[in-house]
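Not every chain is included here, but those present sit where they belong.
To keep things simple, chains are lettered A, B and C as they appear, and every chain counts its residues starting from 1.
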Amino acid sequence: MATSGKVKVGIIGSGFEADIHAASFKIMPEEAEVVAVASPTRGHPEALAKKYGIPRVFHDYREMLKEKDIEMVTINAPNHLHCAMTRDIAQAGKQVVCEKPLAMTLEEADEMIDVCKKQGVMLAYAEELLFTPKYVKAKQMADQGAFGKVYLVKQSEKHSGPHAGWFWDVDKSGGGVFMDMGCHGIAFCYWFLGRPKIKSVYCQMATYAHADKTKGEDNCICILEFENGATGLIEDSWAKPGGMDDYTEIYGTRGVSYADLHMGNALPTFSEPGYGYAVEKAPSTQGWTYPVFEEHWNYGLPQELDHFARCVRGKDTLRSTGEDGRLVQEVLLAGYQSAGTGRKVELPFRPKGVKKPIDLWWKPLSARAENA
Amino acid sequence: MATSGKVKVGIIGSGFEADIHAASFKIMPEEAEVVAVASPTRGHPEALAKKYGIPRVFHDYREMLKEKDIEMVTINAPNHLHCAMTRDIAQAGKQVVCEKPLAMTLEEADEMIDVCKKQGVMLAYAEELLFTPKYVKAKQMADQGAFGKVYLVKQSEKHSGPHAGWFWDVDKSGGGVFMDMGCHGIAFCYWFLGRPKIKSVYCQMATYAHADKTKGEDNCICILEFENGATGLIEDSWAKPGGMDDYTEIYGTRGVSYADLHMGNALPTFSEPGYGYAVEKAPSTQGWTYPVFEEHWNYGLPQELDHFARCVRGKDTLRSTGEDGRLVQEVLLAGYQSAGTGRKVELPFRPKGVKKPIDLWWKPLSARAENA
Amino acid sequence: MATSGKVKVGIIGSGFEADIHAASFKIMPEEAEVVAVASPTRGHPEALAKKYGIPRVFHDYREMLKEKDIEMVTINAPNHLHCAMTRDIAQAGKQVVCEKPLAMTLEEADEMIDVCKKQGVMLAYAEELLFTPKYVKAKQMADQGAFGKVYLVKQSEKHSGPHAGWFWDVDKSGGGVFMDMGCHGIAFCYWFLGRPKIKSVYCQMATYAHADKTKGEDNCICILEFENGATGLIEDSWAKPGGMDDYTEIYGTRGVSYADLHMGNALPTFSEPGYGYAVEKAPSTQGWTYPVFEEHWNYGLPQELDHFARCVRGKDTLRSTGEDGRLVQEVLLAGYQSAGTGRKVELPFRPKGVKKPIDLWWKPLSARAENA
């Protein structure tokens, strides 16, 4: 493997997220290039390869891992495969970028961190909100003292349902919208506030619109309490019609900031005939819509992947680590437990033997086991 | 000079625009790199070189032109120097990127085009609005038929006064805010509508806030009529307090779109203590403000310069040409003439011997000469 | 007729505007009550009377004028009837409220003013923008010095076409959208700036969307120059799809204010099934819409009519007079003349014998006659 020049990247997956990864490396091509893609469904990785000019295609990622020149592999696969893939990648001596959420269980998260440490490879946790330009601006202002003491961070992501079909199956995903998008808000609040310890988690969950498709919750409100006294309020939904929403609000004793990522950036547009593309999950481009522009860029996806490549070359220090992902995992577990008991759950909360987080919503640990 | 690899760039100037060029090449480093900067004021180019890691510094741009490896030179200098610099650059066999407006007179514009053609070099006219992501999205929608027939394009840029001190001096700038920012709107409407011929120009100008500093107008309303029946409405001001505004509105028979570049992208923010930076020309960061993020990117400046470098390598076809700049120049002249007469001026309008456009506001050609 | 208690009102007309008048008096019932409605079309005034509990119905307004107790009559009829109706009402000794625009010609406007003066009755010119709460707030701030010297007032009203079918017929309306809605902007800028003399008028007009229905312009840009140096920029359109827009922007040397009446007040709403009502001219209530609330109130219509009733009782001084309407009429004429010549037209501009304003667009007076 090279130690200079562009980082050679292999992508696992050929769906929505894999496409974003391939596109992102094209948008910021300075530090890395995608040289291979692996996905088991015949035709899918071929299509992605064609679309982005990726030279090599595999149907078994393990075959791809044998390619000598590949230095970094990004995982875009159902959550229940993250751990095994990470292990394989690390053992092949390659750097790991794992999409969110990190894993199904804390045991898996621990294993992923351990194997990467042991193999001396990076375990990057792909939380793009830490790179979203609008949100980064809010963070910069906070760090410059704009808001006095920040006491409340709100983060919300809402749309009409997951991109990937497997997310409806809680055995593959581990849970509903809290697993899928709550992980963003948790990581974001934590990072925004400067990584203070998380004291407690409270969640209210329900399945409003998609009970026919999934056992997972499609709406979640989550309250985090941090040791520095600040609060995080996270809202996520798969039950929101009309196109995707993502926003962050910062409240401090001396200031506030409202960062609305979609409607707050878009061009309010009316069109009778419609047009190409408005925004993720937009049901139509006719009538009034809120088209966004440079969607990947405004999420920070190219910046995130560029950063990971720079970390591989030692140019940057990893902003979003496996340890961050593990903490998010712990909060996810505590959140489901809380939704199951109607009580806030104190951290640390590291129950053993939980197969998937959502199990705790349906059958929470007893109060005794919780505090064990 | 190389014919592959990164395009080596020399920057003329060390002020506001030169800094933007240097920053932009850093943001998109794939296609080009800045290897030299030239500016006569001792200390200034050195400071820019230090800030952006530019290896070579010159105090006479003609010395810089002797550097063999430099392939492309960008001009960030007072308007009255554009022509001579372009001639020198072209004669040195290097590609030219000239900041807006192109020149002081049509004669200069013609000369610039001619010399570049003769020398076989590119003359790129640096109109960034053709690359502004939000506006490009509007253009894409228009081209996809979103608005039916577009009959009105509005473009506006307003703030409290020019960046560069020399712009107050009409002998160096050629005019006021219409020269400085009207050129953006003219080029934008023309490009947006697909470059139909411009039939007529009407301008209303006044000096409201800066009569103590300049003879130039600090507020201008301009109406363009195009041969396809569409109208352009351009508003520009140096008399607008509260920070910069830039917006575009598209009206068609079957749709509309409103693209507000600053307040429409920003994070509405309240801060008692203030913070680092809000937006161009913002008078304060305390109280309520509209901070923007990734300002250069959202203007399209890195994308514009990346595009010019790609054109040098034959990867793209030039989107904004010297001929575009010359047309803008003609409209600028017609606009000042119109403001002087209170009548719309029909194009073609190519008066000879006009030293600077604003002269026509003060002393318009007679109707007879106008139509000659 | 009473000299105290509620002012008894008769309404002429039974269409869109008449309905607004009846509704408005219901919303603010303290000062006036509608006791009669007159309209020639069988069934129409009856329906209005039923809807609003109006006790008396007439098919000839001259019959209604014989009712002793009626003190104030509001005219909601095609423009070419305003003058004769005003004459009849005044001669019946009743107070006149005339919808905009005042008349077809300056001669009519003069006659209306004269007959009311002679009969000792009020001639109120129903310009509601002088009562629009959001715009009144802007005016209050301006008068409190918020903006320093105001140098530019923008006013715009745009939708997809007139409410009343007769407005397509220029023989009844006198012109297109400039007659229909330009009159709002003219009166507003004039009032906002404190009624300085108007120096000149420039208009650019076109028919973009409705050439099949009308000879009138359906889009107009108008620039007013005032003697105090300020500028008015008025935009009106009948060619704007997607629902009505109305906004005002104020620019001063020390401040700005943006007052968006519809989208800037509305509840951004997404609905798959749709709902009752969004906003004037909204093509649909499905998908994304901008529903407004208390539409009449937010235009200032009840406040306007309440004010007129108060003036009848001597409690208020008339804010919008026949003289205001006449000045607007003069500007309308000058505007069409300007659109016809491509030149700004200086005021006073009082051509004789013009049958309807739009005639001057098609066949402007010669420059000589213009200045006569």
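Keep this in mind: a residue touches a chain if its C-beta (ideal position, glycine included) is under 8 Å from a C-beta of that chain, and two chains touch if they have at least 3 such contacts.
In this text the structure is predicted, and so the values were computed from the model without any measurement.
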**Item:** Copy count for the complete homomeric assembly [3 present here]
**Value:** 4
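One rule holds in what follows: only the chains that are shown with their structure count from here on.
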**Asked** Between chain A and chain C, what is the separation of their C-alpha centroids in Å?
**Response** 55
**Request:** Indicate the whole-number Å distance between the mean C-alpha point of chain B and the mean C-alpha point of chain C.
**Result:** 41
**Request:** Name the residues of chain C that each touch 2 or more other chains.
**Result:** 241-242
**Asked** Contact residues on chain B for chain A in the complex?
**Response** 28-30, 133-134, 136-138, 140-141, 144-148, 254-259, 264-265, 267-276, 285, 291-294, 297
**Complete:** Touching chain C in the complex, chain A uses residues 241-243, 263, 268, 270, 272, 283-284, 286-290
**Prompt:** What residues of chain B sit close enough to touch chain C in their complex?
**Reply:** 149, 151-152, 200, 202, 204, 206, 208-209, 219, 221, 223, 225, 229, 231, 233, 235, 237, 239-242, 251-256, 341-344
